[in-house]
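Okay, here's the structure, questions in a sec.
Every protein chain except one is present and positioned as in the full complex.
This part shows chain A:
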Amino acid sequence: MALIAARTYKPLPLLLLLIASVASFLLAITSGSLPVSLQELWLILQGNQAGIAYTVVTELRIPRAFSAWLTGAELALAGCLMQVLLRNPLADPYVLGVSGGAATGALLAMMLGAGSALISGSAFAGAMINLMLVFGLSHSKGSWSPTRLLLTGVVTAAGWGAIISFMLSISPDSHLKGMLFWLMGDLSHAGHPGNHIWVLFISLIVSGLLARSLNLMLRGDNQAKALGVPVYSIQITLYIMASLLTASAVTQAGSIGFLGLVIPHILRLTLGSDHRILLPGSVLCGGCLLLLADTFARTILAPQQLPVGVITAFIGVPLFLWVLQKNNRGLV
C-alpha cells in the first residue's frame, strides 16, 4: 500500500510570496522622486529624524505602501471568496455591484465638492447599500442559488453603471479627471490604512477556518451538505466577508479592476485548489502585485501619476496569459 506516496504540502510558495511582499515594500519605500537608500531607510526606521527623507518615508511612502498592499490583498481575497460563493470561475469582487454602489457614493460626494474623508465615507455607504439591496433581492428563505445571486448582482451592477455614466455626463469638466481616476483606481488619496487592516485580518482568520469547507463547496451545494458542510450559513458569511473586503478596498483606492479575478486563478493554476493554501497565497500575492503596480504608477512617468488600475492590468494580463499557457502545456 505504501507504493503510493502521500501528498506533500507546499509551504514553500507561501514563503516565497512573503519574501516577495517584503521586497516590494522595500522597493516601494525606497523609490520615488526622492530616492532613499536601504542604509538611509535603516537609519530612518531606527528613528533618525534628520532630513526630509524621514518625513517622506514615514508620512507618505509607508502609509501609501501599506494601503496599496492592503487593498490588493483585500481584493484578491474577496475575489477568491466570491468565486466560491458563486461557484463561478469568472466571478470577481465587483461582480455583485459592490464597487458600483461605492463608485456611485464616491462620485456623488465629488460632484458636491466634498473632501476625501467624505468621499471615502460616501463610497463605503454606497457599498453597504448595495450589499443589502442584493442580499434582500436574491435571498429567499433557507436557500440561495448562486445563479440567482449572480443575476441579481450583475443586473444591480449594471444599474449602478448607468447612474455613474449619468453623473459623469452632467458633471462639470473640473471634476471629471478626479472622477475618472477614482473609477480607474487610484491610491494617491489613500490615507493611513487604519481600521481597514482589521477587515482583512478578521476575514482571513474566518475564511481560513472555513477553508476545507470552501474546497467542498466548489463541488456543489448538495455534495458539500452531504459531507457535513452547513452550506447556507457559510454562504451568508462569505457574502458578507467578500462584500466588506471589497467595500474596504474600494473605499481606499477606487475600483481597481482585474486583481480580484486574476490572482486567485494564477494561484489555482500554480499552487492547486486547496483553499488552505490559496487564501493566504491570494492575500500575499494580491498585496504584492498591487504594491508593485502602485510603485510603477507613481514613478514611471514621474512627476505625473498614473491610475494604478491601468498598471495592474498591464502587469496582470500578460502574467495571467503566461501562466495559463504554461499550465496548458504542462498538464499531466
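Convention: contacts are C-beta pairs under 8 Å (C-beta built on N, C-alpha and C of every residue); 3 or more make two chains touch, one makes a residue touch a chain; residues count from 1.
Here, contacts and distances are computed from a predicted model.
Q: Which listed name, "Small ribosomal subunit protein bS6", "Cell division protein FtsK", "Succinate dehydrogenase hydrophobic membrane anchor subunit" or "ABC transporter ATP-binding protein", is the one UniProt assigns to the chain that has been left out?
A: Its UniProt record gives the name "ABC transporter ATP-binding protein".
Q: Would you mind spotting which of A:43, A:167, A:197 or A:218 touches the chain that isn't drawn?
A: Result: among the candidates, A:218 touches the missing chain.
Q: Which of these touches the unseen chain: A:61, A:139 or A:268?
A: For the chain that is not drawn, the touching residue is A:268.
Q: Who touches the missing chain here, A:44, A:150, A:229 or A:279?
A: If we include the chain that is not displayed, A:229 is the one touching it.
Q: State which residues belonging to chain A touch the missing partner chain.
A: On the chain A side, contact with the omitted chain comes from 1, 4, 6-7, 9, 83, 87-89, 209, 212-213, 215-216, 218-223, 225-230, 268, 272-274, 276, 331-332.
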